[in-house]
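Heads up, one of the protein chains got dropped from this complex, but the rest are sitting where they should.
Coming up: chain A.
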Amino acid sequence: MAATMQPEAVRPSMNGESDFSRAKWAYLDSFLSRPGAYSDPEMFVPGEIPVKSISESAQILVIGAGGLGCEILKNLALSGFRNIHVIDMDTIDVSNLNRQFLFRAKDVGKPKASVAAEFVMKRVPGCNITPFVGKIQDKDEAYYKQFNLVICGLDSIEARRWINATLIDMVDDEDPDSLKPLIDGGTEGFKGQSRVILPTMTSCIECQLDMHAPRAAVPLCTLATIPRQPQHCIEWAHIIKWEEERKDIQLDTDEPEHITWLYQKALSRAEEFGIQGVTYSMTQGVVKNIIPAIASTNAIIAASCCNEAFKLISSSAPSLGMPGTNNYMQYTGDAGVYTFTFEHQKKDDCPVCGNLPKDLTVDPEQTLEELIESFAARPESQLKKPTLKTEGKSLYFPYPPSLEEQTRPNLKRKMKDLLSNGEQLAVSDPAYPISFRYNVSFS
């Protein structure tokens, strides 16, 4: 180790702040004032520079103030970051309290983003957290431009895909500041993953979509005629019976009366068929697609995300996500502890960050409707209401209604009557700023 003459600890009087408030950060400042054994000497100059990068220049956006978000806000505040924004549209539910530790029973019903921000700012004075209660889609590029880095702690694939596509779209080769690293975390039970994405440079959320393949749906005919499992009875009540009997009421899965109604219907159906095991808890689980979540897994994944953010901003050690290095950590805690840290490869035919169309084999006898259904289940697309067009014509548009009506007859037509072998097909979904391009070949 080369002997570098560095101050033992920085005690700069920054922006006229009292020494008292910096004394709180003695451990962090001492750490950042010493060279690291793995840090790049070109990138990391111990002392005031990394301290100021963290505490002054960095603007961090946190998306989600739930199980991961609460942890992320706490971790960022105690990593010395002081300029943080947080977005979440949800309000606090009683079932959040077993892990979302910034909320108390008295907060149930209030917006997560503002309660979380307020709590952390009170506990860590000097840290500024700006909450936004709403959707990420409500904000435009100008808003996202102000941040150095985005950390996502979300349970929705849709929102991840949206922010991923947006950040990739924002990259301007002429302007290095337009590149915003995206750090993403997710958990399920004792498992989770964290990943670092450099938009357009490394594998993106869309490249990695097949890591989260959708669950196979139960065929409608099973639900309608031959239920065997308690889940089939619940899905029947959810998908078929509600439409039949309460079509005019919008189903609200957070409304206990609605869940109770579905539970009751499912229970009756189960009794008819001699099926055991329908419970209220299972009804809720199936209808809301509940993923089990615990504080400890959230802590692991959120801390991993924030650790990468801290390394990235301070340069005090190499972070995940640099091109050609590992960018993904999978954590499995149910049998011992196992982490798999690897480089997920960028895909040339990624519809968001790639530039090549994908190959798609289509049965020429298949109808367009069947093809559309298959897009919901395809691990790499997972589109629910896709729009399909070829270079020359519109095959199907789910809306506006006038276009839907015009294109609806195509649904029943066979693929061989709509396309020729080798033609290019564009598939998009209004939910995301993405368009998938496919080269169709007939099987």
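Note that a contact is a pair of C-beta atoms (placed from the backbone, for glycine too) under 8 Å apart; a residue touches a chain by one contact, two chains touch by 3 or more; residues count from 1.
Criterion: contacts and distances are computed from a predicted model.
A.B. asks: Any idea which of "RBR-type E3 ubiquitin transferase", "NEDD8-activating enzyme E1 regulatory subunit", "DNA-directed RNA polymerase III subunit RPC3" or "Vacuolar fusion protein MON1 homolog" UniProt assigns to the chain that's been left out?
C.D. replies: For the chain not displayed, UniProt's protein name is "NEDD8-activating enzyme E1 regulatory subunit".
A.B. asks: Out of A:97, A:133 or A:377, which touches the unshown chain?
C.D. replies: A:97
A.B. asks: Looking at the whole complex, which of A:123, A:145, A:384 or A:408 touches the chain that is not displayed?
C.D. replies: For the chain that is not drawn, the touching residue is A:123.
A.B. asks: Return the single residue from A:306, A:352, A:368 or A:383 that touches the missing chain.
C.D. replies: Per the contact definition at the top, the residue touching the missing chain is A:306.
A.B. asks: Can you tell me which of A:91, A:130, A:229 or A:390 touches the chain that was removed from the display?
C.D. replies: Once the missing chain is taken into account, the touching residue is A:229.
A.B. asks: On chain A, what residues meet the omitted chain?
C.D. replies: Touch with the absent chain occurs at residues 1, 3, 8-9, 20, 23-28, 30-31, 34-38, 71, 74-75, 77-80, 94-95, 97-99, 101, 104-105, 122-125, 189-190, 194, 222, 226-229, 260, 263-265, 267-268, 271-275, 279-281, 284-285, 290-304, 306-308, 310-311, 317-318, 320, 326, 329, 331, 333-339, 341.
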